[in-house]
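This structure is in structure tokens; I'll ask about it shortly.
Note that one protein chain of the assembly has been removed; the remaining protein chains are unaltered in position.
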Amino acid sequence: MENEKRIYYHNTDCGGVVYYAEYLKFLEEGRTLYLEEKGISVKELMDHDIFFVIARQEIDYKLPAFYGDILQIDTRITNISRARIDFEYEIRNQNNKTVAFSKTVLVCIDKNFKPMPIPEKVRTKLI
Amino acid sequence: MENEKRIYYHNTDCGGVVYYAEYLKFLEEGRTLYLEEKGISVKELMDHDIFFVIARQEIDYKLPAFYGDILQIDTRITNISRARIDFEYEIRNQNNKTVAFSKTVLVCIDKNFKPMPIPEKVRTKLI
Amino acid sequence: MENEKRIYYHNTDCGGVVYYAEYLKFLEEGRTLYLEEKGISVKELMDHDIFFVIARQEIDYKLPAFYGDILQIDTRITNISRARIDFEYEIRNQNNKTVAFSKTVLVCIDKNFKPMPIPEKVRTKLI
Partner (left out) sequence: MENEKRIYYHNTDCGGVVYYAEYLKFLEEGRTLYLEEKGISVKELMDHDIFFVIARQEIDYKLPAFYGDILQIDTRITNISRARIDFEYEIRNQNNKTVAFSKTVLVCIDKNFKPMPIPEKVRTKLI
């Protein structure tokens, strides 16, 4: 799943580049659109007290991104286990250069922040 | 009530100055500390399903603020009516120059987003 | 000029709604797309040391916006004078309800933060 992300002033810092925490917002957007494409609505899950929280996040910054850039967020799932989903991403700029690689570990929890197995109807849509 | 706010990279944009929306975060912090000084905890109110939402916000930007600046947020209440509180702020930099003037209108609501009178025990602390 | 804005987790706060400062980011996006439609690139202006800074911002919050909402940002210019542009916006949700009204005063400045007349080639594109 690939989606576009345009860079505005609010994504940048006084170093003249995209601030390093902003990329995590782009990744959230990538994950949401990925799940949606598979027919999974994060909003609907929330309404059923099923939440996915971030357990781990890593990101390698390869090149800076700048105001006006149009980034491509390429999101995919690399592993699904009982209560956990592993995402991987590559972010490229409009010149097709890699800006960042990243990985996220999501864990499925209930409304008391306790891990729970990923519901079967979610799992079948992901595989 | 006055509080200090130090400017980090994450508050700035590629124009080299503090991004215009960031000031609204500083104002939230000013309001919270102001209320706290009066013995009012926003968190405790939330636990009792009493919320204050922003109905109106205005801000005049007088001077840019920069990375490393230490801003002073001066917060005061100018009016309290049945369900509404008016805040005013002046933000100054470390050279005592005015960076911005601002006003916020807060409205007291219940958990269904319906306006409700400011609870008497809150009101008495504010006057 | 109208553009769509989808609401993600990163736009919301623990009150369950879009955080009040986030709207100012949506307005930046609205202004940028408006200017672009008129053939004006903020990036190109920056490269020529022509900047537009926010002198004043006001916003009336009418209804909360929520995770998953698709907002419409309707941006227009209401006045242009020597060094100043006035923008107005209406933000509506997917049910066509008004979420917020807002106004921005932009001032044209040079790289020393001094006001300068709006360059003629910019002005002619706006009128």
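Note that the chains take the letters A, B and C in the order they are written out, and that residue 1 is the start of every chain.
To be clear about the criterion, a contact is a pair of C-beta atoms (placed from the backbone, for glycine too) under 8 Å apart; a residue touches a chain by one contact, two chains touch by 3 or more.
Predicted model, so just to flag it, every value in this text is computed and none were measured.
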Exercise for the section: Specify the residue from the set A:25, A:84 or A:123 that touches the hidden chain. Expected result: A:25
Practice task
Quickly run down the residues of subunit A that touch the omitted chain.
Solution key: 15, 20-22, 24-25, 28, 46, 51, 53-61, 64, 113
Completion exercise
subunit B positions in touch with the non-displayed chain are 8-10, 25, 28-29, 32, 41-43, 46, 67-68
Practice task
Could I get the residues of subunit C that touch the absent chain, sorted low to high?
Solution key: 9-10, 12-17, 19, 21, 66-67
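The criterion applied here is as follows: only the chains that are shown with their structure count from here on.
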Handout entry: Chain whose averaged C-alpha position falls nearest the assembly-wide average
Key = C
Fill in the blank from the handout: Here the gap between subunit A and subunit C, centre to centre from mean Cα coordinates and rounded to Å, is 27
Completion exercise
Between subunit B and subunit C, the Cα-mean centres are separated in Å by 22
Problem - Whole-Å gap between the CA centroids of subunit A and subunit B - result: 32
Handout entry: Residues of subunit A touching at least two other chains
Key = 9-10, 67
